[in-house]
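With one protein chain withheld, the remaining protein chains of the complex are depicted in position.
Chain nomenclature is as follows: A and B, assigned in order of appearance, with residue numbering initiated at 1 for each chain independently.
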Amino acid sequence: MVVVKQECETCRMVVDVLAQLAEATALTVYTQDDPAFPPTVTPIHDHDLAVSWHHDIETVPTVIRVADGVEVDRTVGWVRDQWERVTGVGALGPDLPPFRPGCGSMSVDPDRVDALNVAFGGSVFSSRRIDVAAAEDDIEMMFTRGWTDGLPVVPPTEERVMRMLTGTTRAPADVVATVPPDLFDITVEKVAIAAVMAGCLPEYLPWVLTAVEAACTDEFNAHGLLATTMPVGPVIVCSGPGTRAIGMNSGGNALGQGNRANATIGRALQLVIRNFGGGRPGEVDRATHGGPGKFTFCFAENDVESPYGTLAGEHGIAAGTDALTLFAGEGPRCVVDQLSRTPDSLARSLAACLQAMHHPKLVLGFDAILVMGPEHARVFDGMARDEIVAAIGAHLVRRGAELIRGADGIAEGIPEGFADVPEVPKFRPGGLMLTYAGGGAGLFSEIIGGWANGAIGSAPVTRAVAY
Amino acid sequence: MHDISDLELRGVPGMFVASAEFVQAAISQSASLGFSAVARVFTPHPIQDRTDDEMVAYADAAFDEILAAITDP
Partner (left out) sequence: MTASGTVILDPTSEQHRAERELRARPRSIDGLTIGLLDISKPRGDVFLDRIEQRLVEHGAKVNRYKKPTFTKPAPVDLRHKIATECHVVIEALAD
């Protein structure tokens, strides 16, 4: 058999050779584009490229010798020696040059490949297929079904999901995690669907998969995080050279809008929790106020320029390794200090603001991530990570008597049993985590307050990204 | 049925009544709206030339089905 297309000059050049072959042996010619080509034989029009796809035709012309229904030899382009060997017919195309390269097969055309893979790739998908009804707008349908976070999502067509799956070497049917609250096992395929809906590019998929794994661990306690009345959600802090490869933002406005990777990786995790996990506001999600971070809250720490290492490093990840940390947190609040020039002054400022996180009298029960902006970090120049945390921590200690319920006329506080404890820190050891991100201008840091820690709460989870 | 589809999305369970002429159209229109399950009950046809007594009879004949379409005991 020979596969050709009329658009290809080499195919046009060999039309007489095809006629020669047709006389000498059993020959079937498939034409990819023009059913009337070649005029010298009676071609079969491979109109849907099924034959080309199933025979892995990458170049036209391709000549395949078939014996007993099985391919035994092939050659591509026009090379007289090869054609004579493969077909067993001599003296082919005596007037032609000895060789001429072929052209790209239509079945490997980048604009066609996704659709062909969907059509002929067999059932790589196990997800239920849903027809978008004729009078339904596909974007509206996503809203009608309740599958959005309130903003439009990208309809997860088979082609888009197929393309998303190229972002991982994992098999679509691989189980990634058991997702609360409904506790069903989610596959790579279902995560890819969420990633498509969120607007991710395929290269973000390994990050989304890792985030889903991390979020569904017992220690992170995604169910508790979802069901709480506190305004918290998963915060993803990414780290490593891979963040730059996918264009994440660790600089100006890193915690804000505008960056596709930041925005969509966080959003994909939220959509997994909502659509696959079954976690929705007004149902399992009982947040009193919630917050904008529950749309998406994902950013990269600036691991290259950080003068004091990384959050990933604090949690055991080697430098230069792609990783992310899941933290159960609320929206960021700003620390304004535009005058401190010494580490001691800035440490006291940060401590004063950190003490007030959630409530000045509530201590030990919550962790925090402190996102120091570059202009603040510079004030601590030369100090190691643990020295900076210790310097801040030194001003985050209060007498138990000041913190107990009823103290200062405030009913809220820690249990009366702490009344005689002379020094009660705001944070448990390791509960105040540093990271470095933000633009070069602005003497600010951001506090991301955590949900409850400990046995009933959530612990931060750090995972290296698996590719 | 577009109204019923919209009202259901607004949280109001609903149904429509149409004459038998409408059976096929209801199937295809509801499918094209992505809402094949939309609740409906059919009366005989025609409607427009019926007397008041005949319309009352249609209503009585349809009532049990209508009730079934709007409740879930």
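Quick note on the criterion: a contact is a pair of C-beta atoms (placed from the backbone, for glycine too) under 8 Å apart; a residue touches a chain by one contact, two chains touch by 3 or more.
Since this is a predicted model, take the numbers as computed values, not measurements.
Colleague: From the list A:Glu158, A:Glu375 or A:Glu412, pick the residue that touches the absent chain.
Modeller: Of the candidates A:Glu158, A:Glu375 or A:Glu412, A:Glu158 is in touch with the missing chain.
Colleague: What subunit A residues would touch the chain not displayed?
Modeller: 125, 127-134, 136, 138, 141, 144-145, 147, 155-158, 161, 179, 182, 184, 186, 189-190, 193-194, 197, 271, 275-278
Colleague: In the full complex, which residues of subunit B touch the absent chain?
Modeller: Considering the whole complex, subunit B reaches the absent chain at 1-4, 6-8, 10-19, 21-22, 31-32, 34-39, 43, 45-48, 50, 52, 55-56, 58-60, 62-63, 66-67, 70-73.
The rule we apply is simple: only the chains that are shown with their structure count from here on.
Colleague: Report the inter-centroid distance (CA atoms only) between subunit A and subunit B in whole Å.
Modeller: Once rounded, the distance between the two centres reads 46 Å.
Colleague: Give the list of subunit B residues in touch with subunit A in this complex.
Modeller: That would be residues 9, 29, 31-34 of subunit B.
Colleague: Can you check the complex and tell me which residues of subunit A touch subunit B?
Modeller: Residue list for subunit A touching subunit B: 132-136, 141, 144.
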